[in-house]
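Left out: one protein chain. Kept in place: all the others.
Chain IDs A and B follow the sequence of writing; residue 1 opens each chain.
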Amino acid sequence: MAGGALVALLASVAVSYVSDHRAGEKSLTVPAPTAAVIARGAYLARLGDCAACHSLPARPAFSGGLRMRTPIGAIYTTNITPDPSHGIGRFTLADFDRALRFGVAKGHTLYPAMPYTSYYNTTPEDVAALYAYFKYAVPAASVPNRPSDIMFPLSMRWPLTFWRWLFAPKPSPFAPMPGMTPEVAKGAYFAEGLGHCGECHTPRGIFLEVRAATVADGPAYLSGAVIENYFAASLRSDGPGTLGEWSADDVTQFLLTGGNTRGIAFGSMSDVITHSTQFMTSEDAVAMAKYLKTLGFPNAAAQAPFVYDATEHSALKNGDASKPGAMLYLDNCAACHRPDGMGYERVFPRLSGNPIVQAPNPLSVVSIVLEGSRTPRTGAAPAQFTMPGFAWRLSDQDVADLVNFVRTSWGNQASVTTVDAVTRTRSSVR
Amino acid sequence: MRQPSLFDRRRFLLGAAPAVTIAALGVSACAQRNGHTDPSTYSPTYFSAAEWVFINAAVGRLIPAEEGGPGGVQAGVPEFIDRQMELPYGHGAYFYMKGPFLPDSPATLGYQLRYSPREIYRLGIAAANLATQESQGKAFALLAPVDQDSFLERMEKGDVHFPSVPSLVFFGQLLGNCKEGYFADPLYGGNRGMLAWQWIGFPGARADFTDWMDQAGRIYPYGPVSISGVRA
Partner (left out) sequence: MAERKKPVDAVIIGYGWTGAIMAKALTDAGLSVVALERGPALDTSPDFEYPRIADELKYGVRGDLWQPLAKETVTVRHTVNDTAVPYRKYGSFILGNGVGGAGVHWNGMVWRVSPEDLRFRSHIEQRYGKAFIPKDMTIQDYPVTFAELEPHFDHFEKVCGVSGIAGNLRGHIRAGGNPFEGARGDEYPTPPLPEIYFGQLFDKATAELGYKSFPLPAANSSVAYTNPYGVRLGPCNMCGFCERFGCFLYSKASPQTTILPILADRKNLEVRTGAYVTKILRDKTRTMATGVRYIDENGSEVEQPADLVVLSAFQLHNVRLLLLSGIGTPYDPGSGKGVVGKNYAYQMSSGTAVYFNEDVEINPFIGAGAAGKRAIDEFNSDHYDHAELGFIGGSLILAGATGGRPIDQMMLPPDTPAWGTGWKAAVRKHYGHSAPIGTLGSVMSYRDRYLSLDPTYTDGHGLPLLRITFDWHDNETRMAAYTAAKIEEIVRAMKPEKQATALIRPGDHYDVRFYQSTHTTGGAIMGSNPGNSVVNRYSQSWDLPNLFVYGASAFPQNFGGAPTGLLAGLAYFSAAKIRDFYLKSPGPLVQA
């Protein structure tokens, strides 16, 4: 029995070894690194937001070192500067491509914290441009890589190979779905690929694999997911709590400036906007927006639009704060978000009809009430607005009452938040 | 034109009995939230026992319990003053306290004494008790209320001679801190239960009148809220 298990184990390791060493394309033509190619690579690196994980503020750009928690221990991002010893200075284009799209580097499969599961669709030209950028334009930094905190035997890599087999999309250059306009196809290429939206916005299964990788995979794709202490909204247009009320222009504005008249970015998305999407060309942002607006039921346009309801505002304006949570709203929120729930355009987000406020999972709302939030600073919107946290001022019951008020007022219709949910969130944000 | 609202708190308070206790007003929960203690159980940090007796007696006359609304003692003003004495304010940290001191400068040029608030209280209370002892054979706190009032009036005018801090300076310090303690946010130990805010109709830390800017002349219907989020 034990012997059989041991043989199976050894076979698995061997198979994994072979697979990792054979992954990738055999031969790739390396184009000349012209200024245009390098600029394209720099642009794509922004789109892929490599800096988000590989660049830390106090260290040389792209020298890694960001600590990322996994269920089995912390891992640290690697040095991807062209340093020959610690970075990717000795990588050939094939090596680079293998890491980026196949998730295999230095003889083993990468933890899928590196979103190769999204980057898999990058075209050969774009891979080459990225390679040229990292090899020729990024300064080499002799910063050693920090080994993970994962203890043996959990630190063995071979199970990742199996994970990659089972769950990673087959690396192949992006192919548009039938009926996609070239513009929407370009948007899909970015969103499904370098933009890696699904890594946060698509729910995951028990093996932490995303339930859907592209629009072709059905309604789970970008349907919203829990990430850290937030619920990342559904980016689809199929009902309340999604982007159904947003136009393509709203989405474009959001990507380029961090907000629109319907909402303002928070949490990790603030960083994404600040470091990545605000630098998109408007054509690319429009393309991505138009692609996102295709996600939804076929009759998305025919769904009942959001209707503002003035009942709660009228009550407050007339001295009636009898609805549960109304007085809490008046004492904590109304000064900025206004008694009509409309916020103040591009300063304090409106709560009425806001997809995050109406999302089935109230986690973002609860976290923001407890911790506050800060809007992203972008070139187009240089002023930053900060909401203070209210954890010190409100009990768990208060937060539940308040969140329930907000989620059921001014036309919002969303599920009940329990006190237990608040208690759990409070202990995890601490 | 007066438009009654659903909840006219000030009318309610006018009908309330003046001698109501803190517990009966149901503010013990918010007292806990604000770190308040029942006025009868607060133990001073700065004031000695005798000074504490003086403070309570004086505050009880400066803001009495009669005529509706909270009295100063009920509102926790003595606790407020005691706690202020332990803060930088009490030590004079907010004032320029370098010499030379020219106390005979014109009054219009402001405070020119060398005393911090802590010293003003220490010296002033001692001098006041000495004065009442000499003139009426009792410490201030043991005088009848009408005699306490007369003495306070004399101090206010500077008609009592004090050896160090002039009596009107001491009186001014005390009255000023009294009103601060009566009306400041409850987190400082006074304005217990926000009763003083309710008494006058001040909404406290609500700081939002979005809906009321264009309802000029209408009674504002909501009661006060404190910085720590407690509602009256």
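We adopt the following convention: a contact is a pair of C-beta atoms (placed from the backbone, for glycine too) under 8 Å apart; a residue touches a chain by one contact, two chains touch by 3 or more.
Just so it is clear, the model here is predicted, and its values are computed rather than measured.
J.: Can you name the residues of chain A that touch the chain not displayed here?
T.: 331-332, 335-336, 338, 344-348, 374, 377, 380-386, 388, 393
J.: Considering the whole complex, not just the chains shown, which residues of chain B touch the missing one?
T.: Residues of chain B in contact with the hidden chain: 1-2, 61-64, 66-69, 89, 92-98, 100, 102, 105-112, 149, 152, 156, 175, 178-180, 183-185, 188, 196-197, 199-210, 212-214, 216-220, 225, 227, 229.
As a convention for this text, only the chains that are shown with their structure count from here on.
J.: Taking each chain's centre as its mean C-alpha position, how far apart are chain A and chain B in Å?
T.: Using C-alpha averages as centres, the distance is 55 Å.
J.: Which residues of chain A touch chain B once you look at their complex with the stated criterion?
T.: 313, 316-321, 327, 330-332, 334-335, 338-339, 393-394, 398
J.: Can you tell me which positions in chain B touch chain A when the two form their complex?
T.: Those in contact with chain A are residues 5-7, 206-208, 210-211, 215, 221-222, 225, 228-229, 231.
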